[in-house]
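Okay, structure first, notes after.
Complex shown without one protein chain; remaining protein chains in place.
Chain nomenclature is as follows: A, B, C, D and E, assigned in order of appearance, with residue numbering initiated at 1 for each chain independently.
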Amino acid sequence: MSDKEEIEKEVLPSENNPDAKKISKKEVVKAFWRWTFFSHANYNYERLQATGVVFALSPILKHLYGNDQDAMKEALKRHMQFFNTEPHFGGAILGMTIAMEEEKSNGAPITNDTINGLKTGLMGPLAGIGDTLWQGTLIPILLSFTIGFASKGNILMGPVLFAVLHLGIIWSIGYFSWMQGYSLGKEGIAKVLQGSLLPTVMTFAQCMGPIVIGALSATFVKVSSPLKIQLGKSVLKVQSGILDKLVLGLLPLGITLLAYYLLKRKFKPTTVVLILVLIGVIGGAFYII
Amino acid sequence: MSDKEEIEKEVLPSENNPDAKKISKKEVVKAFWRWTFFSHANYNYERLQATGVVFALSPILKHLYGNDQDAMKEALKRHMQFFNTEPHFGGAILGMTIAMEEEKSNGAPITNDTINGLKTGLMGPLAGIGDTLWQGTLIPILLSFTIGFASKGNILMGPVLFAVLHLGIIWSIGYFSWMQGYSLGKEGIAKVLQGSLLPTVMTFAQCMGPIVIGALSATFVKVSSPLKIQLGKSVLKVQSGILDKLVLGLLPLGITLLAYYLLKRKFKPTTVVLILVLIGVIGGAFYII
Amino acid sequence: MSDKEEIEKEVLPSENNPDAKKISKKEVVKAFWRWTFFSHANYNYERLQATGVVFALSPILKHLYGNDQDAMKEALKRHMQFFNTEPHFGGAILGMTIAMEEEKSNGAPITNDTINGLKTGLMGPLAGIGDTLWQGTLIPILLSFTIGFASKGNILMGPVLFAVLHLGIIWSIGYFSWMQGYSLGKEGIAKVLQGSLLPTVMTFAQCMGPIVIGALSATFVKVSSPLKIQLGKSVLKVQSGILDKLVLGLLPLGITLLAYYLLKRKFKPTTVVLILVLIGVIGGAFYII
Amino acid sequence: MTIHLWQAFLIGVVYYLGQMGTPWVSLAGTHTIMRPLVNGALVGLILGDPVKGTIFGAAIQLPFLAWIGAGGAVPMDTALAGTLGTALGMASNVSPSVAITLAVPISLIGTMIWVLHMTVDITFVHMADTAAEKGDLKRIDLLHVWPPQITMFVFSVVPAMLAAYYGAGPVKTVIGGLSGTPLHVLTVIGGLLPALGIAMNLQAMTGKGTLMFFLLGFMLAVYSKLPILAIAVFAVIIAYIYTTLYLKKGSENA
Amino acid sequence: MTIHLWQAFLIGVVYYLGQMGTPWVSLAGTHTIMRPLVNGALVGLILGDPVKGTIFGAAIQLPFLAWIGAGGAVPMDTALAGTLGTALGMASNVSPSVAITLAVPISLIGTMIWVLHMTVDITFVHMADTAAEKGDLKRIDLLHVWPPQITMFVFSVVPAMLAAYYGAGPVKTVIGGLSGTPLHVLTVIGGLLPALGIAMNLQAMTGKGTLMFFLLGFMLAVYSKLPILAIAVFAVIIAYIYTTLYLKKGSENA
Partner (left out) sequence: MTIHLWQAFLIGVVYYLGQMGTPWVSLAGTHTIMRPLVNGALVGLILGDPVKGTIFGAAIQLPFLAWIGAGGAVPMDTALAGTLGTALGMASNVSPSVAITLAVPISLIGTMIWVLHMTVDITFVHMADTAAEKGDLKRIDLLHVWPPQITMFVFSVVPAMLAAYYGAGPVKTVIGGLSGTPLHVLTVIGGLLPALGIAMNLQAMTGKGTLMFFLLGFMLAVYSKLPILAIAVFAVIIAYIYTTLYLKKGSENA
């Protein structure tokens, strides 16, 4: 066997190896539905969707590491890390993860870090992109389309149509994204390992993600100041007269960056909630904000 | 003769070689006028200005390849390719082409591909830029300037002034662009061959061209939907109530991208015309668009 | 002594050398105040703040080159070059300069060109950024805040408060910037010499600077045309009917680029003043502008 | 009209099903039931008049049209607003617009339930950690579903059921006590909490320049006032150009 | 006023000269004569009253002020609109604003002539191909000019002459028959055809990222509503920055 063949075999072990473990399409779909229904069953401020990931991948992990207790422990630890994304668009990440786990379990040189890098590199951007398209665009459109009927008491064209369209569209997107992620992972794994595909996807997502999340936050975080300053006989409104003239949205931006800074400084999310509540109580009580 | 001299001679053969064929300025100007008057004489959906290019370069090609039938055949085939640009701004391309043909016929290492690359790399962008500045900007300004007089029956300050200004300005631009292209080609040919000038010009044009053509198309393609949906007692206008809220100009954009996609899939332009007409007939008859 | 040690010693001579000349914090602060008060004492069209720089650095230069007449001459020539920046934000440049002079006098391989490159590379951008934040933003805010009181005759909340706030804020910025520049220079000098810090700072400043100065100039240079052209019975206003439709701000932009072009062509600023005045006299007298 | 205990209980269940995270209807399902448009109709069904419930739901939906729950942040509890708003409105026979004035303060109070369960669930993650150490996949599967869902069920059903059962009177008393500064404070907090959601998502972005791109999106949105989809298209363009340039090999010819 | 046959013929010739591609007056020349502002005056001259023709032409020009023919796409035939509009308007002695209502549908019908000749000309290219095989430059020169121009002359002069000669009556009948849905369909088609022109030019762009830059220009135009020249200036800036970064050698110092 030549060197080159050996390398290729190493890169994609499952393809040339008759003994390789193979995940069936049925298993991939099963994991998809587990994720779709249970992603948030134990949602929490510490690691968010972490146990949701383990729960969804559970049949896959059992198949791959069921009779290798050490590998299983390692895999569980790997996926008990902080994870949060928009589950439908972000399902692509877990689709890819399944493909990588499959190859890894068959001996491909995929490290913990590669899988973690993939997950943490894409979860944020896809949260931003997904929320924008789903919660920020799709749902408002569906609502404004059906609410007119509902306000006339039309149940079918109101709540029922909303529910059907919403679930139909978003589950389709989720399914497509998940399966696409899996096959991208399978086909692209050689490329991924050689490093030409992943950087492109990641750089793209890590640029687009924050932009849309920035746009989203502009309507999502709401703070303004009702303060007024008496100047002789005229009145200066702090919000429209000062803050808005400096930079629009200074307060929401400031609060968001504060929360971000605190998280970066390793404050627990629960602490940040408390701090935000405190700011709200004090600022609100004195009508500063 | 040292190696270095040899290379230099090879790079720009016409400069050091007393036997080299030389295109005179008169010939370059002659080709310019042939192009200016005849570029569209046989305009067609298959190759657009292809025969126009051959017709314009005809005296040049005769001079250079008149007594080398094989070279002539090759040259004719080279220029019978699809070509389309805005003829006045895009004249620069043919000016450069003449310079390259001149050097090539004297033995410079210029391949078919270099010349084709130059032509196809610049024709699109210069079409976009030229149309924007000429048809999109210059003509409307001249029209709105002279139409006021004309509507009072003033022939001189109306149609005559429009014609004089229009021809004066656009022929000057055309002449300047053509000659500039030629001398850029001559001076820059060494640079071009070494590869430092052409990529800059191309990258620039291939970025700017699509941007302005995008802007142009926003006013150039006109489709909107007159559809209305009855919602209980209120009415939802599809154009202003849905499409415009998603992305402005969704329909014109979609139609343009459809035409683009069809051309990319090797549909003939005449087929695309037919498809557009069909869309128009069906969409129009049912008042969908 | 190994090679590596030698290089390190060379890079930061003052740190390892007990005989090195040390600039004290007091001296740095003294130079700051000399600059703050005297930067513009001999402001002129030829070299602007050049003698101001020498005057401010005077105690430093005396300390470093006091007993090396040749080095002193060289240093003086170095700093008698054209220099102009916004003195408070731009103070950072001179803080860095002090650090570099300190190392240079102790034998670090810092050339004239490095110091000049630093100064000329940053002075323009920091002028733009500084003017925007200080004259373009801070002062108008303070004025509009205090002018209301003043117009009611309130001296304390009017002129006094304005003066106190203005001096307090801008001197603080100036001091911070200067000291920061100095310590950046000291700490970063190794990095600077290895070339990783300076390019980043410079590229950033040389991109941001011109952008803000462009924005500033949009309100700073004021030219428009009162010309009207009679078209039959209707009237065409040259400013709103032609110029504004082409590109907003065409005239101010044109005048600014003219002045820039003249300076680049080595016209003296006094000549440019004259030319601008001439344009004003002729254009104004005939009501062209 | 009086609300029977079993009706009150069912209303509580609807509220529970509209809690983001309920596995019974999937995440998208909770996002469906969470909307007053939908849960109003369900409450109406329970109370015997689904058409009226739909009309109430549609009205209560209005102030929450632009509601987004990103990064686990819930600015207002629309599920509680919709279920209780409809129930109490129908019971006390007021007009839908009166129900809105009730629903908005209810939505602000409801966020406390969300914050509470997000905090309690942390315990179950720690238990799952122990199971992971032992490689006990099955136990994690169990821990992920049962303890948090039972908790959530109790947290949701009990208060909603009580409020629906004892009716508009006590609820109005509570809301009345809040009017003025307390309500203002609650509104302010509701506006602030989403900052955590954004920050969670931002913090999860490990790329270069995250903050700058975030700032870019924010500034674009705030100054251009474009619809968010238009900004998303611009974001695609910018990301494309950035990626091209970022991953470009140094040119040979420049 | 009646239009004599020789006048009708000359009007047909004016129309032919305003066809994009006529070599007699150059491309820029056809773009001059194509405008109703200009061909209206010429028709007036032929009919003996150039001042009146100019006034009609100026009026008919109005709906075509923003007319652009890019990539060989002709959304409306302004030359036919101007020549026939003026001729029939003057002949039937109506006001210029009535002539406009006639001119616009005429311009839509006229586009068929353009599409036809663009299709027929393909034949001559194929003949030129054969000549190229043989290296017969002279023959290509001939093929490029005579067959297409004779075709074009016939396609243009005949219908325009007939319409001008038989006058407003038949033309109005035709247009009347079109009113309602057919006219709407023609208008829609006139709005769609330019998509081909744009697509032809786009497709001719071989650079990287063409579609993204196209989208950028489109979105900028649509949302900013800036004049096209302003967008062109922004395009220069963007292209400059892109080119600098794209062709930049990898920095040594980064």
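Heads up, the rule we're going with is that contacts are C-beta pairs under 8 Å (C-beta built on N, C-alpha and C of every residue); 3 or more make two chains touch, one makes a residue touch a chain.
All values reported here derive from a predicted model rather than from experimental measurement.
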Legend entry - Touched by the hidden chain, restricted to displayed chains: A, C, D, E
Inset, instruction - Kindly state which of the options C:Ile98, C:Ile115 or C:Val212 is in contact with the chain not pictured. - result: C:Val212
Legend entry - Given E:Tyr15, E:Trp67 or E:Phe234, the one touching the chain that is not displayed: E:Phe234
Legend entry - Missing-partner contacts on chain D, residue numbers: 208-209, 212, 215-216, 219, 223, 242, 245-250
Inset, instruction - Considering the whole complex rather than only what is displayed, give the residues of chain C touching the chain that is not shown. - result: 36-48, 50-52, 54-55, 58, 61-62, 69-70, 72-73, 76-77, 80, 82, 84-88, 120-121, 123-125, 127-129, 131-133, 135-137, 139-140, 143-144, 146-147, 150-155, 158-159, 162-163, 166-167, 170-171, 174, 199-200, 202-223, 247-249, 252-253, 255-260, 262-264, 269-270, 272-273, 276-277, 279-281, 283-285, 287, 289
Legend entry - In chain A, positions touching the absent partner: 194-196, 199, 245-248
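Keep in mind that, in the parts below, only the chains that are shown with their structure count from here on.
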Inset, instruction - Call it same or different for chain A and chain B: same when shared residue numbers make up over half of all numbers used at their interface. - result: different
Inset, instruction - Provide the C-alpha centroid distance between chain C and chain E, rounded to the nearest whole angstrom. - result: 55
Inset, instruction - Spell out, as numbers or ranges, the residues of chain A touching 2 or more other chains. - result: 137, 151-152, 154
Legend entry - For chain E, residues that touch 2 or more chains besides their own: 208-209, 212, 215-216, 219, 223, 229, 242, 246-247
